[in-house]
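All protein chains but one are shown in place.
Going in written order, the chains are labelled A and B, and every chain counts its residues from 1.
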Amino acid sequence: MGRIVLDKVTKRFGSVEVIPPLDLTIEDGEFTVFVGPSGCGKSTLLRLIAGLEDLSSGKIEIDGSDVSAVPPAKRGLAMVFQSYALYPHMSVRKNIAFPLRMAKLDQAEIDRRVSNAAQVLNLTDYLDRRPGQLSGGQRQRVAIGRAIVREPSAFLFDEPLSNLDAALRVGMRLEISELHKRLETTMIYVTHDQVEAMTMADKIVVLRAGNIEQVGSPLDLYNQPRNRFVAGFIGSPRMNFLEGAVAAKHGAHAIGFRPEHLGLSLTEGEWKGKVGVAEHLGSDTFLHVHPENGGETITVRVDGEFSARHGDIVYLTPIADKIHRFAADGLRIQ
Amino acid sequence: MSRAVTTRRKTINTVLAWSIGFLIFFPILWTILTSFKTEAQAINDPPLFLFFDWTLENYAVVQERSDYMRFLWNSVIIAGGSTLIGVMIAIPAAWSMAFVPSKRTKDILLWMLSTKMLPAVGVLYPIYLIFIELGLLDTRIGLVVVIMLINLPIIVWMLYTYFKEIPGEILEAARMDGASLREEIIYVLTPMAVPGIASTILLNFILAWNEAFWTLNLTAAQAAPLTAFIASYSSPEGLFYAKLSAASTMAIAPILILGWFSQKQLVRGLTFGAVK
Partner (left out) sequence: MATQHSRSAARFMMAPAVILLLGWMLVPLVMTLWFSFRRFLPNRPDIVPGWVGFDNYVRFVTSSAFWPSVQTTLIIVGGALLITIVLGVLLALLLDQPMWGQGVVRILVIAPFFVMPTVSALVWKNIFMDPVNGLFAHLWRAFGAEPVVWLSDAPLFSIILIVSWQWLPFATLILLTAIQSLDSEQLEASEMDGAPPLSRFFYIILPHLSRAITIVILIQTIFLLSVFAEIFVTTGGAFGTRTLTYLIFQRVLESQNVGLGSAGGVYAIILANIIAIFLMRIVGKNLDA
């Protein structure tokens, strides 16, 4: 069980309000990702749930009981930290066993659970090493192992992959997702990387300056961004925005269209432009096109190889039903 | 910086550094050498460096005259006791300052250090009276308490700087793992800070060992440590160079050896964690 309800939660540091009143429900078993640019309050929110920070007002419920005043150890949550926060003076085995030792479990049970976790996480061969002798990915797994042995009602992840190199990050992403499928326990995951959010989440919470900008499934957010901020934050490369006369033609203050929702032609199209930088990834090609009328650079994604070079003239046409329209206050126009 | 250095340059450095090192160490070396001479050889003109009749006679005389072991034991108890009690009081305080800093933390820290600047002589008589009143005069307990108090600010300060290097996330992890505050300090913080705590203990042991003002003024016969042992040679026995040297060597040898063996930790401790 792990249904977490935030009710009018606020957090102030001195006179600075980091989290304005915020309501959020995380259903049992859900993989929820808090995503947003740095300083948006997502880590603070996680720490409030963990109990590492006090609420300024409001309350937090886990499975129906108010835990606002309960110390972190008693909330039945486990946390994986950005720096892994392994105990450097303990072996891997002792690290994983530490929460169980604190819970005063008997040794046989501790051994059983530790070897189980080690098996699940492929750590069996490393149990007697110190964290300092492990690679980044292995340390990450130890941190996760330390979290799962407690059989918590929910897992909290604070940017757990940001210290890993790119290749490892993809692998660990899959591992955590698989762990979630197997354990079916609530997980709350904080990241600034929208790709992580999109690939892992059941539910994404987009935060900006402590405010929830939108809550929804990855595809909801992709297809129906509630405002310009979410539209620009979700999706890679980011959405193109145009304002002024072009937008007015669509009855909006601004229009947005994703690089993958543009038609590209060498002969005709809605906008004419010159290719600036062309990024050839093999599977896709990204062209950064400078429109002829001198507007902002438009990014366009083309499948596979596309042999365009700097200075080539191309024509772009947005796919009509994939255009997002936004009002002057940034909100989406349906 | 790995860069080729000419052998010539390195030789010059070596000769220069060794000469200066020798010069700085010379007073100690000379004292040790003199302690093995006879009184006549000790004041021989020209001075005898290595070629004299080595003798242990002075050590025997010194030991006979004053009970060296008793002074040594007092020094060990006073320095050791004050340091250990100080560390036990300072660890929780340093934890608070390092991991739950408030606006006043820095002020408290500086205030603590400023009590160290309080001239001891300004409060000598009151302490003297209090000691008489409590029957602490010339007791080891009394000195343990006083020396613990005068070194406490430095112990807190050093531990604070070491604790600050430990990432707070690890302590938070322990908290999430269900550790109580006591368990967090015993199982996580202290083992992680062992090198820092070791240097703190070491440096304060040495400071306590060498403390001369309070040990000279608050002890007589019973609790007197080695500082008092050596002060009793100030005059006129000071004129017996060989015996003075033997007594001096006996007074500094334990700490000199301890210091050399733990040089690495000590250098770290010496910088008070303030210089990385």
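Keep this in mind: contacts are C-beta pairs under 8 Å (C-beta built on N, C-alpha and C of every residue); 3 or more make two chains touch, one makes a residue touch a chain.
Remember, it's a predicted structure, so these values are computed and weren't measured experimentally.
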item: Listed residues B:31, B:63 or B:139, member touching the removed chain; value: B:31
item: Absent-chain contact - pick from B:60, B:129 or B:186; value: B:129
item: Footprint left on chain A by the chain that the document does not show; value: 47, 51-54, 71
item: For chain B, residues in touch with the removed chain; value: 1, 5, 9-10, 13-14, 16-18, 20-22, 24-25, 27-28, 30-31, 34, 43, 45-47, 89-90, 92-93, 95-97, 99-100, 102, 106, 108, 110, 112-127, 129-130, 149, 152-153, 156, 168, 171-172, 181, 206, 209-210, 212-213, 216-217, 226-227, 230-231, 233-234, 238-239, 241, 244-245, 248, 251-252, 255-256, 259-260, 263, 266-268, 270-272, 274-276
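By definition in this document, only the chains that are shown with their structure count from here on.
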item: Chain A-chain B separation of Cα centroids, rounded to whole Å; value: 53
item: Touching residues (chain side chain B, partner chain A) in the complex; value: 167, 169-170, 172-180, 183, 187-188, 191-192, 194
item: Sites on chain A touched by chain B in the complex; value: 50, 52, 71-74, 77-79, 81-83, 85-90, 98-99, 102-103, 146, 150
